[in-house]
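Take a look at the structure below.
With one protein chain removed, the remaining protein chains of the complex are shown where they sit.
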Amino acid sequence: MTGMQDLNTFTLAELAEKLDARVQGEGSQPITGLAALQDAGPNDLTFLANRQYRKLLTGTRAGGVLLTEADAADFSGNALVVADPYLAYARISHHFDPRPRPQPGIHPSAVIADTAIIDPTASIAAGVVVEADAVVGANVTLGAHCFVGERCRIGAGSWLAPRVTLYHDVRMGERAVIQSGAVVGGEGFGFASSQGQWHKIAQIGGVLIGDDVEIGANTTIDRGALSDTVIGNGVKLDNQIQIAHNVQIGDHTAMAACVGISGSTRIGRHCMIAGGVGMVGHIEICDNVFVSGMTMVTRSITEPGAYSSGTAMQTATEWKKSAARIRQLDTLAKRIQQLEKQLSAVTPAPRDSSES
Amino acid sequence: MTGMQDLNTFTLAELAEKLDARVQGEGSQPITGLAALQDAGPNDLTFLANRQYRKLLTGTRAGGVLLTEADAADFSGNALVVADPYLAYARISHHFDPRPRPQPGIHPSAVIADTAIIDPTASIAAGVVVEADAVVGANVTLGAHCFVGERCRIGAGSWLAPRVTLYHDVRMGERAVIQSGAVVGGEGFGFASSQGQWHKIAQIGGVLIGDDVEIGANTTIDRGALSDTVIGNGVKLDNQIQIAHNVQIGDHTAMAACVGISGSTRIGRHCMIAGGVGMVGHIEICDNVFVSGMTMVTRSITEPGAYSSGTAMQTATEWKKSAARIRQLDTLAKRIQQLEKQLSAVTPAPRDSSES
Partner (left out) sequence: MTGMQDLNTFTLAELAEKLDARVQGEGSQPITGLAALQDAGPNDLTFLANRQYRKLLTGTRAGGVLLTEADAADFSGNALVVADPYLAYARISHHFDPRPRPQPGIHPSAVIADTAIIDPTASIAAGVVVEADAVVGANVTLGAHCFVGERCRIGAGSWLAPRVTLYHDVRMGERAVIQSGAVVGGEGFGFASSQGQWHKIAQIGGVLIGDDVEIGANTTIDRGALSDTVIGNGVKLDNQIQIAHNVQIGDHTAMAACVGISGSTRIGRHCMIAGGVGMVGHIEICDNVFVSGMTMVTRSITEPGAYSSGTAMQTATEWKKSAARIRQLDTLAKRIQQLEKQLSAVTPAPRDSSES
């Protein structure tokens, strides 16, 4: 769509081999990019992930469509038949990614400490700073202006976009992806109060990050106060998330943008936290919890399931009335109680009380 | 006020010419700065934008006041008479801006790819990195440590503060203003789920930005998943805003700080989104919508107007009662229904039911 996707050309048959897919139609069809069903041109591959959009199939101009066996049966165009079209799209998308792939080597403007260990296959861009005793693994890319503090370890195959900051003693596994502006290992918000003033507590823990973790742009993960802040394997964090000191996040949990997690809270595995959620500190969230957007989580969650808070949007006029009534709620509830008391003096309750 | 505003001196008459204003009083009065009505000294220009503050006019020590014809009629001091004093203040403010104006040229520490095209009138500060095939237009300023990815285009007259990151394939119009820490073109949050694990989807779209756009400090705008994320002409984004992949924002829409917009949501023209608002993905907001602060927008808006959600602040003691009552609301509503049923058995409803 943007003129940059014709960097790579494959035939449908070549893509089928990468995906272990069955070709239906012309295997020789050249594919130069990916696009949505309604936007795809004759050299684009597309996909049908949601059967709700099935009617768009008929009109598509795509050179090929990723389809399930069931959907392919009715389709006369070129298709790659797979078990999970959306997953297949995810896998194949990387072959059409115009993201620059830098060559191994260290840019002359980078500043690397003598005791840092940089794998010869790593790519270190302009202005990067790597401090003493840091270890940068095989095939790691450090984008321009990245800062890697003392004793950090970055596992093989990790990609740090330009301008990522790792304070000292941040250790991460393999295949990490960190977007620009992320700060890992900053000093958490720890102060002792005495006579109306705040006294800083040194944050002497580190950050421990598993394999296959993604950290979004301008997200911040504080180092531990005493022990480490811990991010599990496969955790995916979107942009502008705040993870306070000593938080622990279980494997394969995902968080959308603008979430804030307060200190020492522990989140289980396979949780999904939607955008703008806030959690207080020192609570525990069990595995398999879904929290909807902008929910305020003020207590532990011990049962898997979906949780929410907040009020629905209204016109401002209606909302002003609702907001005023909420402030009267306690009084309203007492007025109901009073009515019930009065009414029971006049008449016995009807037998059919199933609704109450 | 800060000692830096005496860099520029103008007479009232000179300023009048810039603004196409009428001078009332001493045109030769020297003006060295701008200040609020109550703070202005004898060499400051001030303005009366809100007639509510008219009583401050009498006491002002300002060397000159931007006034409407109506307000100037009663004022005995020096004035510049204009149709819109606040707009006139906006226009004249740039003549007193102490922001450094760098000279054209490329700092020797900048790292510019051979195939990048930098206009000779552009100013490229220390530590800037510009990658292959990027195009930097006339009179563009790139502050220190800016990163401009492959194939980016920055239109004439744009100003990027220090430390702005543009990933590859970000194209912006003329006169853009981007504050420090902004990240444009980061990889959106796209993953396919399979057997409890997340598989990354390459984000192969770009970001397309119109003319006269402002992007605030530490704001993040993700690149598109397939097609581009689009920011219209004249859009103004405050600090720490998150714009997810494939969002579209219409011309002249403004957003205050800390807003989060989820993926593929389309926002119309001339909208105003107040601070801390969150929007779910895949919805549409029509033109001329105002959303008040911290509103949770969970559905499309099809009618222009003002929209809100949230509860009003109370003392913590009162709030605890309200919060408890909200959780009982469904029960309370059913108790009201029950009361109505019981009462109707005792007495017919009064005729005057206009209030219900």
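Residue numbering begins at 1 within each chain, and the chains themselves are lettered A and B in the order written.
Basically, a contact is a pair of C-beta atoms (placed from the backbone, for glycine too) under 8 Å apart; a residue touches a chain by one contact, two chains touch by 3 or more.
Since the model is a prediction, treat every value here as computed from it, not as a measurement.
Of the options A:13, A:201 or A:272, the residue whose C-beta touches the omitted chain is A:201. By the touch criterion stated above, the residues of subunit B touching the omitted chain are 1-2, 4-5, 33-36, 39, 84, 86-87, 89-91, 93-94, 96-100, 107, 109, 125-127, 143-145, 161-163, 177, 179-181, 214, 216-218, 234, 236, 238-240, 252, 254, 256-258, 270, 275-276, 293-294, 310-317, 319-320, 323-324, 326-327, 329-330, 332-333, 336, 339-340, 343, 346-347, 349-350, 353, 355-356. Mapped onto subunit A, the footprint of the missing chain covers residues 109, 111, 127, 129, 131-132, 145, 147, 149-151, 163, 165, 167-169, 181, 183, 186-187, 189-192, 194, 196-206, 218, 220, 222, 226-228, 240, 242, 244, 258, 260, 262, 278, 280, 290, 292, 295-299, 305-312, 314, 318, 321-322, 325-326, 328-329, 331-332, 334-339, 341-343, 345-346.
Everything that follows uses one rule, which is that only the chains that are shown with their structure count from here on.
Averaging Cα coordinates per chain places subunit A and subunit B 25 Å apart.
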